[in-house]
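Every protein chain of the complex appears in place save one, which is left out.
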Amino acid sequence: MQSILSRSIKGPIGLIVSILVLIVIFSILNPRFGSIENLQNVLYQASVPLIVVVGATLVIQMGSIDLSVEGVMGASGMAWILLSPNTRHALDLGPWAWVIAIGLGLGLGLLSGLVHAKLKVPSFVVTLGTWYVGLGIAILLYGNGMLPSLTSEALARWPSRLSLGLPNSFWLAAVVILGGILASNYTGFGRGVLAVGNNETIARGGGMAVDRIKIAAFTVAGCLSGLAGILATMQLGSGSPDIGFGQLFTVIPAAVIAGTALGGGEGGVLRSILGVFLLIILNNGLVLAGVDPDFQSGVFGAILIVAIVAVAWPTRGALKVAK
Amino acid sequence: MTSAIPPVLKLTNVSRSFGKVKAVNNVSLTIARGEVIGLTGENGAGKSTLLKILAGIERPDEGTMEINGKPANFRSPNDAFRAGVGVVHQEQSLFTNLSVAENIALQNQDRSGLSRFGIRNWGEINRNASAVLDKIGVKLSPRARVGDLSFVDRQMVEIARAVCVEPGKDATPLIILDEPTAVLEQAEVEVLEREIRKLRRFASVIFVSHRLDEVLRICDRVVVMRHGSLTSDRSTEGVTKQDLFKAMVDDAPVAVTRARAATPAQSTPAIEARGLTVNGKFRDISFAVHPGRITALVGTNGSGRGALMRTLFGAGKPDAGTLLVNGQEVSNWSIRKAVAAGLAYVPAERKVEGMIGGYSGTRNIAMVHRQTAMVGPLLHPGRMARTAQTWFDRLDVNPNDITQPLDQFSGGNQQKVVLAKWLNSPDLRVLMLDHPLRGLDVGVSQAVNAQIREACKNGTAVVLIPDTIEEALDMADEILVLRDGQISARHDLSSGSDLAIKEIVAEMI
Amino acid sequence: ALAEFAHPEGFNPDEWVMVASVINTTNPYMISNIEGAEAVSKALGIKLEIVNSNNSSQTSISNILAILASGKKPIMFVNTVASSDAPPIVDAVGRARGYVSIWWNKPDEFKPQNVGDHFVAFQKHPGVESGRCGAQALADALGGEGSVVMLPGVQDSTTSQTRVAGFRAEIAENYPGIKILEERPSNWDPQLGARNAQDLIVKYGDEIKGVWAADDGMQIGAMQAFENAGLLDKVKFSSDGLYPKTLEDIISGRGGNAIVGETFHRGYMASAIGLYTTYLAASGQITPSELPDEKRESLFKLSCVTPQNYEQYLQYDEPGAADAFVARLVEAGPWDTQPVPLVGAGPEVLPNM
Partner (left out) sequence: MKAFRQFAAWHTIAPPLVFFAMLLVVGIFNPNYLGPFGISIVAATAAPILLVAVGQAMVLNIGSIDLSNAAISMLGAILLALWVPQLGVAGILGVLVLMTLVGALNGFVLAHTQVPSFALTLGTLGILQTAALVISDSQTIYLTQNRELVTAFYNTSLAFVPLTFWIGVLVAVAYWVLLRFTVVGQNMTAVGKNESGAILSAVPHRRIKTITFAVSGFTGAVAGLCIVAQGGSASASGLGSNLLLPGIAAALVGGTSISGGLTNPLNVIFGALTVAFVPIAIQALGFSAQAQSLVYGIFIILVVALTTTRTRGLVIK
């Protein structure tokens, strides 16, 4: 069966080559592209999607999808800033703000997981629902008041401050990525996710706690979206229910381009990270190369197609199943 | 008897129904320590269902079960595994995206050392897998990805996983093998036989097979199921195949033999390969099959037979060589061209490649040759149904319901429908079959073989990859032996030469 | 509540419903829109429904249609998500025998004068003017010399396009020493504003002396990016909207008085003017077809704000400012209420470039 089913890209070599080609082209178009400064810039910009993509990858590996990212980010980011030193009011819970905000993400992820696993509703629609639930919570928290901004200089500057030459945002993302890789490779949960994605029926038949794994995956994804919401809010210095805007269409394509098949069972955190970098570099490079903004999304789309076709070309075959 | 050692398994009046179907009907069975039980019966007799009950996958509607003297009331496969029941299911149940070692470990989660504080200990997992693989004498890297393995190797992984059971002290494991040999070749079956003999030293075994000689050779006792009930339970000593037949079916099948077709004098071959090569699969294959003749390709698994057949069918591009169909050299060969030229292909992996599971028999049969069932671009449901009904009646498909989705049929009946799909051709020139009898019971096998012979009589050339060498000797006019992707021997049986199985096996390896 | 508002003879407030449609409920400007609508509703004693378009034209239109289905006649103010929303909304309001004013976006060819009395007016603050305000403030702060980058809003928004045109025209006409390096549309999104600003910083480094954004949201993002790069006090910013956060930054002198130019207008003023104009038509106090064109397709005053004069606008953000504005509005009529009296007629003519 496997011999005929889509044998996805063996290893991320195609992807790495694509990224390298892009880097070379963009560096030729604008030498500043290869500067340390731009490296820091790219890492800073990539850190939020990097955190989100870890959770998204787990969910996609399981054969499900999590669309709720932007809503969860909004809810957690808003909860966090309202509980941290901000221009709205004096309430400052310190570390508890983090706990509560990530807890909110956890709750929303748990909701997705429970409805999906227990009521057997396709994750696509459940998480479309939780997206709006999260956004709704963010909007209610936001209320009628003024835009809350961080008053703590230390917090507002933390994400962009450099440690060992790289921005703190990225270090936070790196910790999450490391955790994701460890969880994926070294825990029963991570392996269970792959097993469920490969064949849920067998996993159930083999006595695996499939529902628990599913719920856990969505919960982890919720927590990470929550964390990403906090980081994005810190980066912007102000809270907004729309803080996650645009992340979904970075993160899921990143995972998919990197070979995490939407059907599940394939891919991995490391690869998705390459996918995120491909997309971020593409966007950053188009700006640095001075591509007319009118054409940016078109050029983006065209390069994307060329890249994925180049990656998939060698694996074509008469019997390959392409979904 | 007041033996201190309780039986490994004691089933009392166990039943299980699916809707109206009584899959297991009032079965009582006792297995002693170290005993190897053969379980056989027609397709759909209820063997797998009974085993699933033992494995904790299905729950009995009625009856009680005792394992090693303790009442067993399994809620999940894990419960069964802990109680010492290890299973190789009929359908492979491995995670193809994970490594061999991990597949073994996943079943074996309780084992200490495999994970510490919830963290996987890969070293130990791989060591454990190596040990188990060594124990059953299989040479496989624990790190290999299961999806990259051949079907047989995967089967070995399944067996390795099953023998991992570690029931408590004084308890005896029960190893269940549901048709493990269906996908194995001669040499591999011998390995398995040896393995089962080893297992007997510390475990009891239930072995399911449709190959009766195998059952008689390997097992101490043979149990026959029919329509969910046990119809026979006796020692294998002195039992013949015919005896087992009688217990399985109402009337023993009449063995049909076919006069072998003589080497044709002048006719054009229906299909001919000249120096056909697919890099990494097979090299320099030349042979021809004439209308009305059957050529069997024998070889070990991985010898390239499957790949060769796919290439003939246009499902793979040859790297070198030419292919002639009905005397014409073909280029840019594709599945659609092949089918248009009258070729047909019954793949080995029936469920994945042979049929559309969610479609009814009617739609499956109308998948390929439906010229008669079309009005312009529209389908003619009435004619489709009539065609399907004709085939269902002719092949005696059971249940005789052309509207039921095909994945709800037993494997044998599925195979009949797959065959019907191709036989429905108005002009069938070449019929290629990869392991057509895999998993089929004796009766169905004969029905399928009868159809193949019938097609042959009507002038179709047949290329066959058989399950066993016996099958090849029974069916073929010519045998080609493949070894490592090359033809190592040819035997023309129409000349009436007496060929020994041993001889062929020697040419295979 | 206020003393009973005296409706004219024959106008029964119970037959009517006020509707304010906003693009979302998360943008300070939109929240201010809602505030103004609430103030008018309270003052006139007519029930109010808020439509939240959630940034989607389809949601906007269908929710408006949903309210129309309730059977009451609408007095409607719509802040359209996109220009093309205006025709179907106006059309539906006409069928429901209601009245509507559209704010900010509509197709130029779609004129109230040509449609009918139910399309009472189209109203906006001039975008060209806004762009010119920003350009002057920025260029003056740079002493007429230096390079600037621009962050427009959504590419096909007329509001953004007019502001961009105003900015470019002002620079071209009066500030030959200012060089516009690049335009990066940032979709009114603070985060995208920040991201684009970061990329531009990498691309041009400290060559950038000034940043203009088509609204304060994107400016907030851009300022954060420059602050992170340690460049905030070397760059000047101008934009549109004088959001509370912007006001704070002006007051605190953030980044060495980085913000040099703003415009003043408030969401509550827009919705109040729109709803009140519509109410006048609904209650028969004005007959739209008899109004001059400048009252049908109107441009309302927009003030240039600088760090020097911002204090005179603080009063409009005091608690109760919306109610006070509505009281003056009822007093003086929709075309003559400070600080946003009528100043001209649309459609806006883009400067020749």
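For clarity, chains are labelled A, B and C in written order, and residue numbers in each chain start from 1.
Here is the rule we go by: contacts are C-beta pairs under 8 Å (C-beta built on N, C-alpha and C of every residue); 3 or more make two chains touch, one makes a residue touch a chain.
Quick caveat, the model's predicted, so the values are computed rather than measured.
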item: Chains in view touching the one left out; value: A, B, C
item: Contact residue for the chain not shown (choose from B:32, B:144 or B:335); value: B:335
item: Identified contact with the non-displayed chain, of A:22, A:83 or A:135; value: A:135
item: Positions on chain C where the hidden chain makes contact; value: 22, 25, 34, 49-52, 54-59, 61-63, 65-71, 81-85, 87-88, 91, 107-110, 154-158, 161
item: Missing-chain contacts mapped onto chain A; value: 4-6, 63-65, 67, 71, 115-116, 119-126, 128-137, 139-140, 143, 200-201, 249, 252-253, 256-257, 261-264, 294-302, 304-305, 308-309, 311-313, 315-323
item: Chain not shown, touching residues in chain B; value: 313, 315, 335-336, 338-339, 345, 347, 352-359, 363, 366-368, 370, 374, 377-379, 381, 421
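In this section, only the chains that are shown with their structure count from here on.
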item: Overall pattern in which the protein chains touch one another (line/ring/star/complete/other); value: line
item: Most central chain, judged by mean C-alpha position against the global CA mean; value: A
item: Most remote chain, CA-based centroid, reference being chain B; value: C
item: Inter-centroid spacing, chain C versus chain A (mean Cα positions, whole Å); value: 34
item: Intercentroid distance (Cα basis), chain B paired with chain A, Å; value: 44
item: Centre distance in Å when chain B and chain C are each reduced to the mean of their C-alpha atoms; value: 73
item: Contacts with two or more other chains, residues of chain B listed in rising order; value: none
item: Interface hub residues of chain C, defined as touching at least two other chains; value: none
item: Chain C residues touching chain A - in the complex, by the definition given at the top; value: 24-26, 28, 31, 34-35, 155, 182-185, 189-192, 194-196, 198-203, 205, 220-221, 224, 227-229, 243-245, 248
item: Touching residues (chain side chain A, partner chain B) in the complex; value: 1-4, 7, 182, 185-188, 191, 194-195, 197-199, 202-203, 205-208, 265-266, 317-319
item: For the chain B and chain A complex, residues of the former touching the latter; value: 56-57, 76-79, 81, 89, 93-98, 102, 106-107, 109, 115, 118-120, 122, 146-148, 314-317, 334-335, 349, 352-353
